[in-house]
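Here's a structure for you.
One protein chain is absent from this view; the other protein chains keep their places.
Chain nomenclature is as follows: A and B, assigned in order of appearance, with residue numbering initiated at 1 for each chain independently.
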Amino acid sequence: MIFYIGKRILQGTVVIVITAFLSFLLFNFVTDPVANMVGQETTAEDMEALRERLGFNDPVPVQFVRFMGNAVQGEFGISYQMQRSVKSLFRERFPATFELVMVSTLLALVIGIPLGVYTGLHRNGKIANGILGASLIGVSLPTFIISILFIYLFAVILRWLPPFGRGDTVAIVGYWTTGLLSISGLKSIILPAFTLCLYQLALILRIVRSEMLEALQTDYIKFAKARGLQNRVINYEYAFKNTLIPVITVLGLQVSSMLAFSVVTESVFQWPGLGMLFIQAAQFGDIPIITAYLLMATVIFVSINLLVDVIYYLIDPRLRVPSSSAAG
Amino acid sequence: MSSIQNCNKKEILQVDHLRIEYPTRKGVLVPVDDISFSVREGEILAIVGESGAGKSMSGMAIINLLEPPGEIARGNVVLNGRRIDNLPAQAMQKVRGGEIGVIFQDPLTSLNPLFTIGKQLVQTITTHTDLSAFKAKKRAVELLNEVGISGADSHFDSYPHEFSGGMRQRVVIALALCAGPKLIIADEPTTALDVSIQAQILSLLKTLCREHQTAIILITHDMGVVRKMADRVAVMYAGRIVEVGSVDAIIKDAKHPYTSGLMKCIPNIGSTVENLHHIAGSMPRLLEIPTGCAFHPRCSMMKERCRTERPELIPLEENHEAACLLFDKERTDA
Partner (left out) sequence: MKKFLIEHIIDTDFFYQYRRSPRVIVASSIILLIIFSAVFAPLLTPHRPFDPATLELMDSRTPPFFQEGGSTTFLLGTDDQGRDVLAIIMYGSRISLIVGFGSVLLAMVIGISIGLLSGYTGGWIDSFFMRLADIQLTFPSILIALLVDSIARVLFTGSAQDEVAIFILILAIGISTWPQYARMTRSGAMVEKGKDYIAAARIIKVNPRKIMFRHILPNIMGPNLVLATLGLAGAVIVEATLSFLGIGIPPTTPSLGTLIRIGNDYLFSGEWWITIFPAVALVILVLSINILGDWLRDVLNPKLQ
């Protein structure tokens, strides 16, 4: 077990280091960081002096190490656009994104998995096919279009829910602010969370369904039927349990995907999270934020993948034994 | 009706004029066309034939596990005097695994990889009997011992992938015997195993069945297996039974041209032959089954009648029937 996990951690670290190096190149060499920091009137000599002082003329490996050292502490300099430290910006925005993604994931799982099982078991039923059709539409609708439609319907026409923002937030534990403890906060999170979860919900539904269908075709299901096991046992214990493994793989991808799509959702709903920050940075060419986001995203994704591998390991007994132990 | 009375044993399974149809876009396929046979208590009946002759389908039809859209179109299946081909789903579930046990070809894919074999055994036992969980576990361990898995206690909590192929098939046999069935349908039980293991599994199967007086329908294409195991043999060709009789009669004194051709194809170890015998042509595809006798295009003794008349199983001697117009003495041919 240790060996298995250790190997994964090593792979993950490699990925992080590579991405870090790319970020570093981005940060230091794509545009001139010094030029971006100073005003228009600065003379060339002053810029050169600044460059020397900040260490931009040092050999590349040294700069890289310095970069990594800073990165680990969350130091990415000052945002060009906002003129504030990247670190403080991230701190401010992170809770918003985190809450959004968590609520969405929960919704997608809680609704998607049962529906997937249902449509898998009732392959030719009318309701099942209706749900399947709806899921197809769900996969075809881009997030931003759903966002616009939702806002138009619920905020402009019906006026039930607020179209923008996060509502009232409450600060808990240090810098963390949560919107979940206020009514307006809860109201505000509904639309963005639903929008974000729809695509993933449809995806989960379709995957669970397809895995169920495939499981029901296997030999061991056939043998279970031949042994006269009850339908309930066959469907839920045999078929469903075997679909969990692919679903868990997808789950990791889901959270990663949601993080990516939160960029879109946050922009449309003006949700003050990291996603919106990133888009503004991308529009403006704000390298420090782009770099920091890239590195943060990498660490998150690698960690999620690692977690998924661990869970995989705990569920599938085949992975535990390195080789067959019994004799003829 | 083809049943032949033998002295003392009673029949536990009768298949009468069974016909399986399989609708496809190109037409209705008939993989099994009007077969009838019976199995006596404790007897081992081998159903042999080439791939695609309809043997497995017949087996699956008996327990009503045909893949849709396949279905039983005509005929019936009677188990211990009770018709089982038209039972409602719930009742059929009790028969499967309870009165009829099944063994499939590939033990690796037959067992659920995520459950221990102990759990799979207990599940089956509690489904068919009233034993408590504790007693079911005891019975499971007993079964494992019976099939020769030593140290059964420690293996109870093992997963299927931790076993070798032979041991897995033993587990499958144990699962089939869980509820003490009167009949076991074994579909190519040793084809997926190493040759060295095959003999072990076969003799285990035979011993257990003799002990418990369980009948076996052994579906196979391997005549060596037949010789070792069977009491009686039914030969299938293109979905029909062409000959049925005791194992000695079939192997040494085959009467149907197909069967005798089949027996000639098997070389004997120790003898030298110039050329290996073969029957010209190949078994017809399901959409192209000839009229009359299905074998007539390849038969060296074909007569005109064979093109149009489909032969019934004709009794030749005690415990030996063949479906060939050669033996139809009532109407001598021109």
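The definition used in the following text is that a residue touches a chain if its C-beta (ideal position, glycine included) is under 8 Å from a C-beta of that chain, and two chains touch if they have at least 3 such contacts.
Quick caveat: nothing in here was measured; it's all calculated off a predicted structure.
With respect to the full assembly, the chain omitted from this view is in touch with A.
Only one of A:N57, A:S140, A:N231 or A:Q270 touches the absent chain when the whole complex is considered: A:S140.
If you put the hidden chain back, the residue from A:V72, A:I127 or A:I148 that touches it is A:I148. Checked against the full complex, the candidates A:N231, A:Q270 or A:Q283 give a single residue touching the omitted chain, namely A:Q283.
Checked against the full complex, the candidates A:F194, A:F223 or A:F261 give a single residue touching the omitted chain, namely A:F261.
Chain A meets the missing chain through residues 11, 14-15, 18, 26, 30-31, 136-137, 139-145, 148-149, 152, 156, 213-214, 217, 253, 256-257, 259-261, 263-264, 267, 278-279, 281-283, 285, 287, 290, 294, 297-298, 301-302, 305.
As a working rule, only the chains that are shown with their structure count from here on.
Chain A and chain B, compared by their mean Cα positions, are separated by 54 Å. Residue ranges of chain B in contact with chain A, taken from their complex: 63, 65, 93-98, 101-102, 104, 106, 109-114, 123-124, 127-128, 155, 158-159, 161-164, 166-167, 172, 175-176, 178, 197.
On the chain A side of its complex with chain B, the touching residues are 218-220, 222-231, 233, 238, 241-242, 315-318, 321, 324-328.
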